[in-house]
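Note that one protein chain of the assembly has been removed; the remaining protein chains are unaltered in position.
Labels run A, B and C following the written order; every chain starts at residue 1.
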Amino acid sequence: MNKYILLIDSNDEKGLVFNVTKILFENDLNIEKNNEFVDKENNKFFMRTEFTGSINLDEIKEKIKSVLPDNANIRLISPEKKNIILMCTKESHCLGDILIRYQANDLQANILAIISNHQSLENLVTKFEIPYFYISHENLTREEHEERVIKVIDNYNFDYLVLAKYMRVLTSTFTNKYSEKIINIHHSFLPAFIGANPYKQAYERGVKIIGATAHFVNDNLDEGPIIYQDVVTVDHSYGWKDMQKSGRDIEKIVLSKALNMALEDKIFINKNRTVIL
Amino acid sequence: MNKYILLIDSNDEKGLVFNVTKILFENDLNIEKNNEFVDKENNKFFMRTEFTGSINLDEIKEKIKSVLPDNANIRLISPEKKNIILMCTKESHCLGDILIRYQANDLQANILAIISNHQSLENLVTKFEIPYFYISHENLTREEHEERVIKVIDNYNFDYLVLAKYMRVLTSTFTNKYSEKIINIHHSFLPAFIGANPYKQAYERGVKIIGATAHFVNDNLDEGPIIYQDVVTVDHSYGWKDMQKSGRDIEKIVLSKALNMALEDKIFINKNRTVIL
Amino acid sequence: MNKYILLIDSNDEKGLVFNVTKILFENDLNIEKNNEFVDKENNKFFMRTEFTGSINLDEIKEKIKSVLPDNANIRLISPEKKNIILMCTKESHCLGDILIRYQANDLQANILAIISNHQSLENLVTKFEIPYFYISHENLTREEHEERVIKVIDNYNFDYLVLAKYMRVLTSTFTNKYSEKIINIHHSFLPAFIGANPYKQAYERGVKIIGATAHFVNDNLDEGPIIYQDVVTVDHSYGWKDMQKSGRDIEKIVLSKALNMALEDKIFINKNRTVIL
Partner (left out) sequence: MNKYILLIDSNDEKGLVFNVTKILFENDLNIEKNNEFVDKENNKFFMRTEFTGSINLDEIKEKIKSVLPDNANIRLISPEKKNIILMCTKESHCLGDILIRYQANDLQANILAIISNHQSLENLVTKFEIPYFYISHENLTREEHEERVIKVIDNYNFDYLVLAKYMRVLTSTFTNKYSEKIINIHHSFLPAFIGANPYKQAYERGVKIIGATAHFVNDNLDEGPIIYQDVVTVDHSYGWKDMQKSGRDIEKIVLSKALNMALEDKIFINKNRTVIL
């Protein structure tokens, strides 16, 4: 008895649940979890099903395809560790949190490589016997630097590229190349502050809550579909550096939770939103 | 086109989703929301489906019944306002929160009556033109008092009996009579404190978080399946009366959220747990 | 034995705490709570002291003034109910929350009047025997409408003007006239969304957290020093109207908490921030 995960997103039509579950039933497969969501505004259907049984993956996938609308995306997977690449700069809080989970075998992923534009975290990373690629951006154009990064990345067959406090803006050439594969973390405020040093701006407005947002990266680095968010409270006694420090604690938790959702195949991208099933 | 909600709980079997959605499909009904949950440990299946169409309720219910295991519970309802009775003692925070929602037409319920063992809230309640029954417990045994309360309750055909800070212990005769219909709110602490004045005990242990739990009432008044919980933070500067005051804010939000879940037919009771779909 | 609250904000200097507490000590006054905060960046000193004893208010205030820098603000008050005016439009959640606290004698305030540009809430307000002024803005310029509002306000001697979901933009003439006296509540998102229907924008970005911010109003209605903030979580199944509904629950709690801080004389305004002691 093996376990499988089926993920479908397609235009919505009458009878989709019936038609899909019919195939599972006829093939003697046992549904263990089943979640659907219909985005009525955009007439989109999302379904995530965990089932057990013994199947020929391609055959079942073909049968499911035959009962769905033409544009349907179907992922039918046997759950196993995903492959990820991490990118970072100087701060270790997000990276360290992932490394500790990795070391404890708590992360459903192999870390293939860690790429940084600084050497600062090499000492930490090598403790965990993971290849560390130091690719300085000094004296390079953004494009030249990214080319070197891409050269490393393209040596690997990876599922997700995680920006664990990678502090360089990426070109849309880069983000488009790895569309729907890049997960980023960044601080968030109520309200938001745009421009240089948002922590300082938040401090000056006297915000009482600071947060973090993990999201997929699209053309605009700090936008893209939100995966997970959380906040911590601060008060007037926090200077902006204290806020930044508090921000780190929530950033690492939010990034790790979002990464886990991706590794467990729970995320659909629906235009600029996510559906988590 | 009408809207319907279908709620099923039964033993789990292969093909349940398929069999039920088949009936909906064949009757030209359109699923708008569908959630299932399988409690594998207890082999129980829960399903909540919102669909639109035009049906003969009894006929469809009969068809669904025919494809489910014998012990299945099926609720097939046309969503409309539920009828509720509230019970309270002296504190107005939970009651008031419900009354303001009721007045704003934000509550999917008719409030049939409010019963109290004190007169304190009569003035507030009558502003909202709802019958207020003052049934003092003075000089009565617990059983005698409850008999008088039951006499009032049984004049009404109600869906839920909400204990909005009703501070009397109920006998199991009473709670069994209205099994799965009574919703209660009470304070909660991390860790819990048993016995008289838990706020004072929590204060003495220096707790930093106080919470509230809304739950169905079973034999033991403060136990029974939990519907919703939330917390607020406190610190050393809070005396136990300040904690109690903070507790009130969270109690009213938690009770109103739990009540809304019940009014929207989202709750299943699964042994001593709830499943919220 | 009476209770007093002393609030000082001034430029920071060595010896301020010593000099102030010296006066309290020499006058046989007993400090029950004492909090200070120094904003080192701006060299500002804030102190809030609760003490008991028997004093001539003006005499003690004069003594304290003599040991503080010239520009110091000193408030020395005997805590009693403040006077407030509420403004609202059509939504009752914030107003209702305040009314229920008021009715339960849980609010350290007299509500002098409620002013609205709609009649919708008149029925609710009059239940609580509070004057309701319906001042329509129809066919009036913003200035003309505000003049009529000001005419009502200026009949009263009030401490705070609370915008309990008053949905009209105020001119800077108005907000400057009642500088540091107007408390507003508005929704907040991570990240923020500017322009029409922010709930819809938040929905389209798929935010997972929505919040509320209570703040003093300055020239720009939705800015000004933040008093209190809190958030609730939402998910992909929330349409933007559901988000708005969740937003209401957090708005009312945040506004009532901020109002209580003001009524208990805990707030200092420090440029565009608050210090809460």
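Please note the rule applied: a contact is a pair of C-beta atoms (placed from the backbone, for glycine too) under 8 Å apart; a residue touches a chain by one contact, two chains touch by 3 or more.
Worth saying up front: this structure is predicted, and the values here are computed from it rather than measured.
Note that of B:N34, B:T49, B:Q103 or B:T213, the residue touching the chain absent from this view is B:T213. Residue C:E36 is the one among C:E36, C:E122 or C:E147 that touches the chain not shown. Taking the whole complex into account, chain A touches the unshown chain at residues 33, 91-93, 96-97, 99-101, 103-104, 106, 124, 127-128, 237, 249, 253, 256-257. Contact residues of chain B toward the unshown chain are 37, 41, 188-192, 203-209, 211, 213, 223, 225-231, 235-237, 239, 270-276. Annotation for chain C: contacts to the undisplayed chain at residues 14-15, 17-18, 21-22, 24-25, 28, 30-38, 40, 233.
The rule is short, and it goes like this: only the chains that are shown with their structure count from here on.
Contact counts per chain pair peak at A-C.
Mean C-alpha positions place chain B and chain C at a centre distance of 35 Å. Shared interface positions of chain B, i.e. residues touching 2 or more other chains, are given as 33.
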